[in-house]
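One protein chain is absent from this view; the other protein chains keep their places.
Letters A, B, C, D, E, F, G, H and I mark the chains in the order given here, with residues in each chain numbered from 1 onward.
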Amino acid sequence: MEKPKYTDLTAVKNEYQDRDYEIKISIPEFNCVCPKTGLPDFGTIRITYTPTEKIVELKSLKLYIIKFRSMGIFHEDVTNKIFDDINLALCPKQIEVIGDFNPRGGILTEVKVSNKK
Amino acid sequence: MEKPKYTDLTAVKNEYQDRDYEIKISIPEFNCVCPKTGLPDFGTIRITYTPTEKIVELKSLKLYIIKFRSMGIFHEDVTNKIFDDINLALCPKQIEVIGDFNPRGGILTEVKVSNKK
Amino acid sequence: MEKPKYTDLTAVKNEYQDRDYEIKISIPEFNCVCPKTGLPDFGTIRITYTPTEKIVELKSLKLYIIKFRSMGIFHEDVTNKIFDDINLALCPKQIEVIGDFNPRGGILTEVKVSNKK
Amino acid sequence: MEKPKYTDLTAVKNEYQDRDYEIKISIPEFNCVCPKTGLPDFGTIRITYTPTEKIVELKSLKLYIIKFRSMGIFHEDVTNKIFDDINLALCPKQIEVIGDFNPRGGILTEVKVSNKK
Amino acid sequence: MEKPKYTDLTAVKNEYQDRDYEIKISIPEFNCVCPKTGLPDFGTIRITYTPTEKIVELKSLKLYIIKFRSMGIFHEDVTNKIFDDINLALCPKQIEVIGDFNPRGGILTEVKVSNKK
Amino acid sequence: MEKPKYTDLTAVKNEYQDRDYEIKISIPEFNCVCPKTGLPDFGTIRITYTPTEKIVELKSLKLYIIKFRSMGIFHEDVTNKIFDDINLALCPKQIEVIGDFNPRGGILTEVKVSNKK
Amino acid sequence: MEKPKYTDLTAVKNEYQDRDYEIKISIPEFNCVCPKTGLPDFGTIRITYTPTEKIVELKSLKLYIIKFRSMGIFHEDVTNKIFDDINLALCPKQIEVIGDFNPRGGILTEVKVSNKK
Amino acid sequence: MEKPKYTDLTAVKNEYQDRDYEIKISIPEFNCVCPKTGLPDFGTIRITYTPTEKIVELKSLKLYIIKFRSMGIFHEDVTNKIFDDINLALCPKQIEVIGDFNPRGGILTEVKVSNKK
Amino acid sequence: MEKPKYTDLTAVKNEYQDRDYEIKISIPEFNCVCPKTGLPDFGTIRITYTPTEKIVELKSLKLYIIKFRSMGIFHEDVTNKIFDDINLALCPKQIEVIGDFNPRGGILTEVKVSNKK
Partner (left out) sequence: MEKPKYTDLTAVKNEYQDRDYEIKISIPEFNCVCPKTGLPDFGTIRITYTPTEKIVELKSLKLYIIKFRSMGIFHEDVTNKIFDDINLALCPKQIEVIGDFNPRGGILTEVKVSNKK
């Protein structure tokens, strides 16, 4: 399966560009592949952003996220990559991406990338 | 069924205009229609405002909210529209409207429109 | 039954007037009467205050609260009235009163009156 | 909108007819109309059945359930009607239908129709 | 206020007399008066019954329950009285009434009257 | 302080002797003294019984329970003693007493004495 | 990726064959592919069994479960297939398999296959 | 039993005096005696402090707290006294003491004494 | 460290041998070593038994449980061994031992050994 890239994200017109408001999207069914073991890693991705001219179309976001299912990638990298891709696709005023991953060996990790002020 | 509009909201006199206080209204039984699929979308609407001269009468708010049941409208739009309609009807000092929608395809969305300082 | 008034609240001496501290009182068994339907309305009253010379004696607060059981009064009014009565009885440095009411017709309301800085 | 009827339910072949097993379906986004007030009533429908030759196709069940949105019907009747319609469409070995409705005026009701032994 | 009695309960026709099914009603906003202290006691009443020819109309049940608000009565007695009154009004096949009362002096009590087999 | 004994429990007339019903009493504020360390042990006592001619008066039960505060007694013994004392005071048809104790050294214990059939 | 089959499950010797005991395994990170939409379906698989001569080695069970990630299969079929495969691999005395699937379109399904007596 | 006093608290050397850090101690098994009724009052004491040269030894804190079991004292006073005693024993940089008391007559109280900036 | 064995468990006299009652012990701080990886495995042990002549002394049970910390042993074996050791030490009328282990690789296991009828 091809890798997720920012052009997979369909940006549609923000109908309320004259005001700042916040869109929070939560995806509890995320999974990718651990580059070390080749086994799937599960977690929840939480995206919060304040749009400028564009908002993300949810169906395209879902298909983009599904592409991570067969991709080997570390927790820190996947969270930063989603942050970068949404920035490229939407140019939001503010954005925060959290990757909250299931325990492995009794250890939980959460990665938060944010440009919130 | 006719569409919800701000004149559906009955504004009654605020008896405590000399002080700032906050009214928080939570409506967990909201539903409208998805413009793409024609199927109903469910969620919770949360309104928090600091009144000036008027407060909203709850029965009229309920009837206004019910009119969304047969209206095709996106998550971002419905939250912004309720924000606009309450502003038009009540001119509150501060207001925040949150639309917190049930998962579709494993994705949850929450939209927050606020003029809180 | 006679109406609740601020003189029902017994104020006793604050033994620690030389320092600011906070007293939070929660009353989950509040009920009054809806002026429109004549039916009882239930909720929780939460009072948080920083005393000056006086603190409220809890037994008198309980009897004061019980007097609302047969009184027709709106959510906004009851919360503001309790705020006013405690201010008259205690002159606290800071006070916040929250009325958190049970759902009616699928709608919950919470009223918050505060002079906290 | 036309009324829901048992022929709306698409029955597909049960691939495991040689053994008894249980299918439990939970629909937390149910709503219909109160025949007295004309206002919407919300609740959760829970269906548990042991199939014989047929199982219900979920998309058709969803569309059947949506037809109740504009239908005036009491709690007891809607639960019994769903029980009857699934019996007519699937002839299951055992079936239980629960209608668990949101509070109205501080009262919750749950109706359970079952032929479980 | 006059005392609650079984004739306050309006019995309406059970439309599904040919089958046994269960109706569960939960009333978390119950309150009566403690005969010893004269202070209000709060709790939840839960009624589960299998109707014969009649079911209880919920509005009349609500008004019946409200009459306990000014009645001095012990926990054991109120639960047994509701059990008796519903039996007189509805002659259900089976019935269980639970009175689940809020703590007083750090002690919680629950009374269960049932003719379930 | 004198030790708790069954004569501390006031038995009052059961007004509904013609039927079996259940009274469940929960006391989350129990504490006694560990005979080994002399330090207080905390827990919850749960009593469920079906009365014959007598029911226990709650105020006397509370004062009886408070007497354990300064008594050195093991978990198994305190639960069995309460079981015995209620049997002596009330002669109930059925009774179950549970002592559910807070963790000590990372170990929780619960003792259940019952003559339920 | 090849399909999961019962020979993927490594059976190791049960060291306590002289007694009946129960092993419960819960896999909250299950996912397969919906045959209709091609999109991933998520859920939890719960397996409870009483072993005879063999127990399942957990690492092999994990690898078997992972093979469903790219397999198109319905909820009813996947639960029955896991039931069949464990029966073939282990010949347990009793076994129950539950597939508890995440909501799609506001509908949750749970499938339970069991030979428990 | 003798009254609790600040000299009951054993202060041991803080091994990390070169940095500010926070110690939070939670004691859910607190009880004292109500000066009005003579009956025990239960609650949780929460202490949070930033040490200077000394930290409190936990065993001595436990024995100090146990001395309140037979002491008649009001909620406000006990919270302020613990605040004063820890200040005298430890001279912490910052300290907050919360007394969170169980409901009496349906009313909960929480007292917070703090010198946090 | 030496291995845990049944003689580590101190059995003390059951003072209530004339009646059947149940003792439930919960140990949420269990850990042993995985024989495959050499890494620690965590879980909760739950023991429920009806004593005959002896009950287990809790301090000895704690020290017995601590010996598993450095012992390599599988989930099935540790649960069966504790079952056997308590049987040898106490000869209880009935006993159930549950080992409820933390997730490893996204899989949870629970082992239940019981002679309950």
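The rule we apply is simple: a residue touches a chain if its C-beta (ideal position, glycine included) is under 8 Å from a C-beta of that chain, and two chains touch if they have at least 3 such contacts.
These figures come from a predicted structure and were not determined experimentally.
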Option touching the unshown chain, where A:19, A:59 or A:112 are the choices: A:112
Omitted-chain contact residue, chosen from A:26, A:44, A:60 or A:80: A:80
Touching residues on chain F - with respect to the absent chain: 39, 42, 102-106
Residues belonging to chain H that touch the chain removed from view: 14-16, 19, 21-29, 55, 58-59, 61-62
For chain I, the residues touching the chain missing from this view: 29, 31, 39-40, 42, 62, 66, 69-70, 102
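What we mean here is this: only the chains that are shown with their structure count from here on.
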F-I, F-H or A-I - pair sharing over half of the B-G contact pairs: A-I
Pair with more cross-chain C-beta pairs in contact, given A-I and A-B: A-B
Distance between the centres, which are taken as Cα means, of chain F and chain E, whole angstrom: 28
Chain B and chain F: spacing of chain centres that average the CA atoms, whole Å: 52
Touching two or more other chains - residues of chain C: 29, 39, 42, 62, 102, 104-106
Chains touching one another, given as label pairs in label order: A-B, A-G, A-I, B-C, B-D, B-G, C-D, C-E, C-H, D-E, D-G, E-F, E-H, F-H, F-I, G-I
